[in-house]
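Let me give you the structure first, and then I'll get to my questions.
Every protein chain except one is present and positioned as in the full complex.
For clarity, chains are labelled A and B in written order, and residue numbers in each chain start from 1.
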Amino acid sequence: MCLGVPGEILACHPGPGGLRYGTVRFGAADREVCLAYVPEAKVGDFVIVHVGLALTVLSREDAEETFSYLEEMEQLSELGREADALEREEVP
Amino acid sequence: MGEITCPVPLGDGGRILLAHGGGGRLTRDLVERIFLPAFRNDTLAALHDSAVLERPPGRLAFTTDSFVVHPLFFPGGDVGKLAVTGTVNDLAMSGARPLYLSLGFILEEGLAVDDLVRVVASVRAAAEAAAVSVVAGDTKVVERGKGDGVFITSAGVGIVEARRPVAPTEVRAGDAVLVSGPVGQHGVAVLAVRDGLAFASPILSDCASVVGPALALLASGIDVHCMRDPTRGGVATVLNEIAAQARCEIAVHESAIPVGEDVAGACEVLGLDPLYVACEGRFLAFVPVGDADRALEVLRARPETAQASRIGTVRQGGTPGLVVLKTKAGGERVLDLLSGEQLPRIC
Partner (left out) sequence: MKYLDEYRDGATAQRYAETLRAVVTRPWTLMEVCGGQTHSIVRYGIDEMLPPGVTLIHGPGCPVCVTPVGILDRAFRIARQPGVIFTSFGDMLRVPGTRDDLLHVRAEGGDVRVVYSPLDAVAIAEREPERQVVFLAVGFETTAPANAMAVRLAAKKRLTNFTVLLAQVRVPPALEAILAASGCRVQAFLAAGHVCTVMGTAEYGPLCAAYHVPVVVTGFEPLDLLQGITMAVRQLEEGRSEVEIQYRRSVRPEGNAHARAAIEEVFEITDRDWRGLGRIPRSGFALRATYAAFDAERRFPDSEPLAPEDPACLAGLVLQGRLRPQECPAFGTRCTPDHPLGAPMVSSEGACAAYHLYRRRTAARPAPAGAA
């Protein structure tokens, strides 16, 4: 299973086995998640959770990139269309 | 009103014994101390072999159902409340005002009497809220291990108030498809207890009577073609059933279907699709497209259906029996029936 869901850490505390756990909110549903693999994670961070363990802290800056990439691509393609239009105009 | 004071003198630390189903003194005690006071009506109190009832003029609607939900108690309800709301909702879906219910209880030996008292209290409260009388009942007890606490079988009778038939066969191309509120709550509420999911504020089952809103819709003069309440299998299953029975194609918009954020989050974590998760207090309505706005007004005026929404349309032409979903991402796909049992013992 590769189901990984993003959730927000509300609180951190020790849990079973002496491991670090967090209360993580998914939408408005809270669950206990093991944070042992993300020792740098803190309250307020979003983590990607798979089978009850956090695998990484979600990077908010990088999260934006999907949208800025699209804008870049659209600008490129707009420039491309303008260039093509100019070429056509120039042909006598 | 009749307080149910527990104690039926039951041996064995207040637990149901096989003898409670035997028909003898213990059975009588159970009926007189727990069931009768809860339902306080002369018909039941007559304790006759059958209930003899006044029948107002009009066509009868009649339904039956069984309730085997596990666990018995869940946030927002229990098997008793379900037994009433599930039954009266089925009657309302035919355009009928529910009048009378009968309830058969199968109790497991060893059930705590306190639990039975709680269930019966829930039945009473739900029956009052739905303005129905419980006029007949039965109790049996099975050996420990042969039941699961409490199973309830119900039958319900009502008088049809709709002036025209309300059924899938009345659905017409162009009809608007409405839903009375956010979906998937009951299934998630039950799973939360089974699965040990904790919530910021507990997700309550939407278990409730929809009689009020359904009859209001009919009384408003709108020509309601069809209504159905999604229970097991959720909204997707009901849409498929109606598409098949009405021999039409239905198109719905995923982003138009209301889903609470808590239900959405729980479904993501559990890998469930809210469209297939059980509701117990919602219904779909098919109305002529020209009446859609007014129907929504009627529903939204009531607190219990304040989030009623239009979710789709019955397509002109199209493939009979097909339900098509316009997804959030913009693509289209078939919203098919799930095979197999997704969430067992959900209602």
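As a convention for this text, a residue touches a chain if its C-beta (ideal position, glycine included) is under 8 Å from a C-beta of that chain, and two chains touch if they have at least 3 such contacts.
Remember, predicted model here, so these are calculated numbers, not experimental data.
*Asks:* Tell me which residue among B:Glu32, B:Glu297 or B:Asp336 touches the hidden chain in the full complex.
*Replies:* In the full complex, the listed residue that touches the missing chain is B:Asp336.
*Asks:* Using the definition of touch stated at the top, determine which of B:Gly271, B:Pro303 or B:Gly317 touches the missing chain.
*Replies:* That would be B:Gly271, which touches the missing chain.
*Asks:* In the full complex, which residues of chain A touch the absent chain?
*Replies:* Residues of chain A in touch with the missing chain: 1-6, 8, 16-19, 26-27, 34, 36-39, 46, 48, 50-53, 55-56, 58-60, 62-63, 65-67, 69-70, 73-74, 77, 80.
*Asks:* For review purposes, identify every residue of chain B that touches the missing chain, sorted by number.
*Replies:* Counting only chain B, the missing chain is touched by 195, 255, 261, 264-265, 268, 271, 319, 322, 327-334, 336, 338-340.
The working rule: only the chains that are shown with their structure count from here on.
*Asks:* When the C-alpha atoms of chain A and chain B are each averaged to a single point, how far apart are the two points in Å?
*Replies:* 39
*Asks:* Going by the contact rule at the top, pick out the chain B residues touching chain A in the complex.
*Replies:* The contact residues of chain B facing chain A are 197-201, 203, 260-266, 268-269, 271.
*Asks:* Looking at the complex, which residues from chain A come into contact with chain B?
*Replies:* 1, 3, 5, 7, 25-32, 49
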